[in-house]
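Removed from the display is one protein chain of the complex; every other protein chain stays in position.
The block that comes next holds chain A.
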Amino acid sequence: MISPIWIHTTTILLRSKKADGEQELNLTESQELAKQLSLATGFDQDYITRLSAKTLVLKTVRNQTSKGKISSFYALVCVGDRNGMLGIGEGKDLIEPGTAVLKAHWQAVKNLTRVPRYEDRTIFGNIEHKYGASVVHLRSTPPGSGLRCNHMIFELAQCAGLKDLSAKVYRSRNKMNVVKCTMEALMKQKSIDEVALERGKKVVDLRKVYYSVEKNDE
């Protein structure tokens, strides 16, 4: 039940059905973008082109000045490698919504951070987080449950590589604030190994010890 949102991925830029000349231009444009981003961030150029991006919010915002209302386009994009890295970015442009999305994509890649995941599929325990007027409750679920959550949280979880999650948004459901709240909540997690280091305890995963078959390659 995803509400229709403008989908934007770097791969679609490459595969767009246009005249050959135009397509080549798009290829070099996105490659230029990836190259500049790789210089700015330090990520591999190939890695940046293969990131999955999602435009979460795209709207017109207005600024009241002496000359009247000046409207511009605002975009909120989330970017992730579907394997534990997630970033969100905001962008604004006066003329074209596409440029705003591009700016947001740029910011998102710059803001890429690691999201701690339990068994690479869900979060650690339950998290309750408040950002402004948005309150987000995130719950870890057993394998196979899927992403049962708000459509914004769904997109974030998909990009991050979370496969099982249950969430509920209370109070304000403003898309921008929900996204920011969820990002903060996901970063707030402490992995079990981190907790063990903090407290000076040893952690043993009983399932791995008793039920897994690990091959020792020597």
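Methods note: a contact is a pair of C-beta atoms (placed from the backbone, for glycine too) under 8 Å apart; a residue touches a chain by one contact, two chains touch by 3 or more; residues count from 1.
In this section, contacts and distances are computed from a predicted model.
Per its UniProt entry, the chain excluded from the display bears the name "Small ribosomal subunit protein uS8m", taken from "Dynein light chain Tctex-type 1", "Zinc finger family protein isoform 1", "Small ribosomal subunit protein uS8m" or "POP1 homolog, ribonuclease P/MRP subunit".
The omitted chain makes contact with chain A at the following residues, 118, 124-126, 190, 192, 194-195, 197-201.
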